[in-house]
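For this depiction, one protein chain was excluded, whereas all remaining protein chains were kept in their positions.
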Amino acid sequence: MPQPEVSRIAIKGSEDIVRVRAAVREAAVQMGFSNVDQVRLVTAASELARNIHLYASGGLVELRRVHAGGRSGLRVDFEDAGPGIVDLELAMTDGYTTSRGMGKGLPGSRRLVDDFDIKSEVGKGTLVTIIKWLL
Amino acid sequence: MTAFKVPILKVGDVLLVSIQADIDDRAVLELQQRVLEQIELTNARSVLIDISLLEMVDSFTGRMLSDIASMASIMDAATVVVGIQPAVAITLVELGLELKGVSTALDVDDGLRILKERMKEKRRKRTVGADEHATA
Partner (left out) sequence: MTSENNTSQAAINPLTIKVLTEREDEILEIWMENRVNSSDFRETLISGEELRADSQSFLRAFITAIANSNVEEMRGKEFNAIRRLLLEISEARAAQAFSPSETAFYVFSLKESLLPFLRDAFRDDPETLLEELNKLSKALDKLGSFIFVTTIKNRERVIRQQQQDMLELSTPVVQIWDRIICLPLIGTLDSRRTQLMMERLLERIVKTRAEVAILDITGVPTVDTQVANYLIKTVTAVRLLGSTCIITGVGPSIAQTIVHLGIDLSGIITRNQLSDGIRQAFEMTRQRVVPINAPPDGEPSAEKGDTDDRVQSTYSESW
């Protein structure tokens, strides 16, 4: 099997969020996702990339194709070495907001994708992994 | 990133804002600032934001639209957002963003019509209020 290609985008400034959106859109289009699913992916990616920018002031986004059970999917990882999330459960409930009334967008992003995983350690950082499968 | 300015046109009493491409966070905040400045400069009574070419609206952009509507309203200008794409509408609902306080319309025609009706309603209310004052 050829090695899975991984696209990497470093998040340093807010303009990198746009780069993430463009990369996710291109990957989604190439993989043949429906129009609505493309928008879902790009929107979720935008939310999660912005989290890195806002709360961790820097991090890494990785895109890769994945395969399981005969299906193909797009997986995007959002990794930062930021402060971490103190109360993960709270952050994953609707209506949770922090600065300026803008929530971390986590529960919303989760609704837009199929698989959603979050690992966070206070003082170490956060890793959010999302996967959307092609029907 | 090239410095790409979102076009803002004055058409009659209406400020027409046409967001034609994916813009980054900085440009979003800049736009907000410019719209308010233009409302003041041109004495616009209405703002019409056309996002029919926007293929994505996330919480940041959504927040910007809500904020523009609130801030414009404080400056006595009504706001209508037109052209939300179906896929964007579905995603907004799934995200849980309701865009509170933002009036929406299908396209520029409908948007202008709604703004005109709102203006008429505003004037009518003010006339009534003035009459009441006069008779008091």
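First chain written, first letter: the chains are A and B, and each begins at residue 1.
Convention: a residue touches a chain if its C-beta (ideal position, glycine included) is under 8 Å from a C-beta of that chain, and two chains touch if they have at least 3 such contacts.
All values derive from a computational prediction rather than experimental measurement.
Here the missing chain is touched by one residue of B:78, B:92 or B:115, and it is B:92.
For the chain missing from the display, the contacting residue among A:22, A:36 or A:66 is A:36, taking the whole complex into account.
Remark: the omitted chain is touched by one listed residue; of B:69, B:82 or B:115 this is B:82. For chain A, the residues touching the absent chain in the complete assembly are 1, 36, 70, 135.
Residues 82, 84-87, 89-90, 92-94, 98-99, 104-107, 110-111 are the ones on chain B that touch the missing chain.
One rule holds in what follows: only the chains that are shown with their structure count from here on.
Chain A and chain B have centres, each the mean of its CA atoms, that are 30 Å apart.
On chain B, the positions that touch chain A within their shared complex are 1, 22-26, 55-60, 63, 85-88, 90-91, 94-97. On chain A, the positions that touch chain B within their shared complex are 14-15, 17-18, 21-22, 25, 35-36, 38-40, 42-43, 46-47, 50, 94, 101-103, 105, 107-109, 111-112.
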